[in-house]
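Every protein chain except one is present and positioned as in the full complex.
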Amino acid sequence: MTSPSTPTSSAVDRPVRIALIGSGRIGQVHALGVHRSEGAALQVVADPFIAGAESLVARFGGRATADALAAITADDVDAVVVASPTSTHVDLIAACLDAGKPVLCEKPIDLDIARVDGLRERAAQASVPVALGFNRRFDPHFAELHRRVQAGEIGPLEQLTITSRDPAPAPEDYIRASGGIFRDMTIHDFDTARWFVPDVVAVTAVGLRQFSDVTARHDDYDGAVVTLVGAGGQSVSITNSRHCAAGYDQRLEATGPLGTLTVGNATDTLVRSSTGASGDSSAPFQTFFLERYSQAYSAELEAFLSAVRGGPMTSPGFEDGRAALVLADAAGASAREGRTVRVDLSA
Amino acid sequence: MTSPSTPTSSAVDRPVRIALIGSGRIGQVHALGVHRSEGAALQVVADPFIAGAESLVARFGGRATADALAAITADDVDAVVVASPTSTHVDLIAACLDAGKPVLCEKPIDLDIARVDGLRERAAQASVPVALGFNRRFDPHFAELHRRVQAGEIGPLEQLTITSRDPAPAPEDYIRASGGIFRDMTIHDFDTARWFVPDVVAVTAVGLRQFSDVTARHDDYDGAVVTLVGAGGQSVSITNSRHCAAGYDQRLEATGPLGTLTVGNATDTLVRSSTGASGDSSAPFQTFFLERYSQAYSAELEAFLSAVRGGPMTSPGFEDGRAALVLADAAGASAREGRTVRVDLSA
Amino acid sequence: MTSPSTPTSSAVDRPVRIALIGSGRIGQVHALGVHRSEGAALQVVADPFIAGAESLVARFGGRATADALAAITADDVDAVVVASPTSTHVDLIAACLDAGKPVLCEKPIDLDIARVDGLRERAAQASVPVALGFNRRFDPHFAELHRRVQAGEIGPLEQLTITSRDPAPAPEDYIRASGGIFRDMTIHDFDTARWFVPDVVAVTAVGLRQFSDVTARHDDYDGAVVTLVGAGGQSVSITNSRHCAAGYDQRLEATGPLGTLTVGNATDTLVRSSTGASGDSSAPFQTFFLERYSQAYSAELEAFLSAVRGGPMTSPGFEDGRAALVLADAAGASAREGRTVRVDLSA
Partner (left out) sequence: MTSPSTPTSSAVDRPVRIALIGSGRIGQVHALGVHRSEGAALQVVADPFIAGAESLVARFGGRATADALAAITADDVDAVVVASPTSTHVDLIAACLDAGKPVLCEKPIDLDIARVDGLRERAAQASVPVALGFNRRFDPHFAELHRRVQAGEIGPLEQLTITSRDPAPAPEDYIRASGGIFRDMTIHDFDTARWFVPDVVAVTAVGLRQFSDVTARHDDYDGAVVTLVGAGGQSVSITNSRHCAAGYDQRLEATGPLGTLTVGNATDTLVRSSTGASGDSSAPFQTFFLERYSQAYSAELEAFLSAVRGGPMTSPGFEDGRAALVLADAAGASAREGRTVRVDLSA
């Protein structure tokens, strides 16, 4: 499925030296990814929770610091991976731009479109790659589906269907700070939608309150159904839920006049069983995003490293991060007000 | 898959004698169904195009007439199957009610809700079964999924997803008279939705114009995405298109807290192939409704016959036919006006 | 899946009048089949257990008799279906040949090859169709696979794999009289093998004693693995078991240089589920042969009726029945003696 990377000889000569900001769950994913990459080295890990940084450094090398700015500006750092809390993203991206350091920042840029827009102009003029961590674009299965749509296999895309259900609701603390389902969960689907249909012009969203007292208590939804329409008349249907019995439900389906391409759920094993209860039964879906998107995280990092080394920028960028947030806000308004909200992502 | 019906002995003693109104494509399906049933006999076929009626009579017995009313009122007719053009349905149902004859009428009752409402009171007070031909409720696969949802296998239903694509657009003459995609095509999906979620309270529809000059010329859509919300907070997502490369795309998916149940597309054969082009490949979907729903038409007829013989009325009835039309009209308004339309089906 | 038969007009003029010999489980299947066929009528049912014959006649018409020979020779009988115990088959086929009546006889012809050979010459010279009830050739799925192999889709057949497992062992009384697994159960697979590879030249069989005291007590096997080789070098692998947890396991796979065609197990429903226990789960296989091969029995009858009416003989015939028994006997010898047994089916 994945072939060993074949870096240019110069890259082999000197790996890209990475400063990693944040040593939490996603930070650990990126640290392992840097370790496994033939073209990168972990130089600094920054986290005010210094024990977290030190633990990663012990496993994968580099030095630990509590000072993110020092890490970003260090002379021996070539590029930055931001995996810290959302509220720090805008300032850290700004610091990277100041330091002229390429940056791969986890999504979302911020929960507040005003703060995002405050950085928009500078990001647009940046001379270094600013990549956003929309990992699903790098899932090999979704990417293969995308490639085949782009190659014309189904003709012009007409209808895209995205199913995205989490295995179980996040804890209340997480929900409280999440910015709501559209900015926290659906935002991935908005980016997936724009990967296929960049020019979304209309958002129609229905928020659902089906099972969770926690999300209801925070005036949030535990499910959603969203319909987007593109400038070319394409439809995108998104179905979300905060729970799913069989695991992490992540499906994608693209239809055009010549056919339909689908990606179903991934399981840990090809083993299937037939018993008195079922003639054909698979394992449950992979548990959650760390399992389902482990290959995507690697590919996301490699794409960023390639851009750092001067290759083409194939990662989603700042504008993609902003557009997803605009769609999330539009979906929130649509759900509240019971009307289709028109958007102009280029404005 | 289906076991031979085991009618009560009295039914065997005397089959239900059927008057069939209409000898077109659907009329022929019902004529064959009556022939094959152990508990029914074809007594009269009425069609102003008398050659059509005569052809069916030659194959399956009974007599032919051009006069539908005479057929309905004939002394040797126990029950009526209406398979004539939509515009005749209201009057023919009324005639059956006048004659005290049970009637199974093809959908829709009418394209005009005012005409439907004009008959509503009388239908509600009818002493004989008035069944509507929403065939999908009788598809053995959809019915099995419905049974398992009702049995609680997935817990309370949260999200229902209906995918329904025709293989190719109907001819322009058909489109012109169809009443629009919501009243002609989505109406089946509205009834399927109400089978699971009877109390729909909100309709949000997006109409699509993606490929067909013909539907656009008649101010109609060639695709649609509709979101319904039930009184219990359930969502129903409907995706329609007037074309589909692989055939008649008919899928159903129901999700609740304990799991998801799906019915995928049916193929004519279990044969699958692996070749240099594909490791696992099936036949295309069954071509269209006559193939896909052949078992459903039989089961629909048997359910009606059972009610005629005094069994419980398990078929969708007049109110179901009316509700589907109300939802279709609401979807039309929603798509035109870009807003969620609230409905009260009990009003 | 199946289209209504389109008999020639003469056939419609007068249905083929059938004498059915035997009113047991298979006899009932054939009686229902005759009833449903547009081109046949049940004229006589013969069974020394007269109540069985009378019960069928009450449902489907005709007259009952205890005298099989009288039924066969009756002037108002056009053709005979033999569904009586195996030990009666040779004499009943002979009686049909004497009477010049076409006959469809359930498999096997007999358990004793000497008795079969005693009738061989006369059967070869018969002027009427003698059809053997190897129902699997008429399963629409296996038939479609066969058609595609014949059409060259996979190139010349190289390897055929037949999996055939019963849901549970037959009762001891059945086992005692069955003639052993090769003549009772594998015989179907031998015929399937010869449908694809008529000229089998070598038989290598391994008999298994894995779970059943009953079969062991009767010096029989409860499973078997058989390898056949055809004159063209093709291999056929047969796997049998007398039990299977998921139901009646009936699979077929054909491989050639251009690909593989498979028929997997049939289920009663397209409904699949995903739950905490499985991401994708189907119903168990169809229970047993009456369910799995219900369509095959109809098609088998229609093929016979077509030959009776003068159409081409497409059913397996006497020589096919004999060849399957020769292979069964060779498999028995191979399993007992631990060697490959060469056969000459034309001898």
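For clarity, chains are labelled A, B and C in written order, and residue numbers in each chain start from 1.
As a working rule, contacts are C-beta pairs under 8 Å (C-beta built on N, C-alpha and C of every residue); 3 or more make two chains touch, one makes a residue touch a chain.
Predicted model, so just to flag it, every value in this text is computed and none were measured.
Checked against the hidden chain, the listed residues C:Asn135, C:Thr260 or C:Thr275 yield one contact partner: C:Thr260.
In the complete complex, the hidden chain is touched by one of C:Ser178, C:Thr192, C:Ser241 or C:Ser294, namely C:Ser241. The hidden chain makes contact, of the residues C:Leu208, C:Ala254 or C:Ala330, with C:Leu208. Among C:Val103, C:Val116, C:Ala143 or C:Val229, the one in contact with the hidden chain is C:Val229.
Touch with the hidden chain on the side of chain C covers residues 154, 158-159, 161, 163, 165, 202, 204, 206, 208-211, 223, 225, 227, 229, 233-235, 237, 239, 241, 243-246, 249, 255, 257-260, 338-340.
The omitted chain makes contact with chain B at the following residues, 245-247, 249, 265, 267, 274-285.
The set of chain A residues touching the chain not shown comprises 1, 4, 32, 36, 140-141, 144-145, 148, 153-154, 258-264, 266, 268-276, 291.
Operating definition for what follows: only the chains that are shown with their structure count from here on.
Over half of the residue numbers found at the chain A and chain C interface occur in both copies, marking it as a same-residue contact.
Averaging Cα atoms per chain gives one point for each, and the point farthest from that of chain B is the centre of A.
Computed centre separation for the pair chain A/chain B is 43 angstrom, with centres defined by C-alpha atoms. Contact of a single residue of chain B with at least two other chains is seen at positions 154, 258-260.
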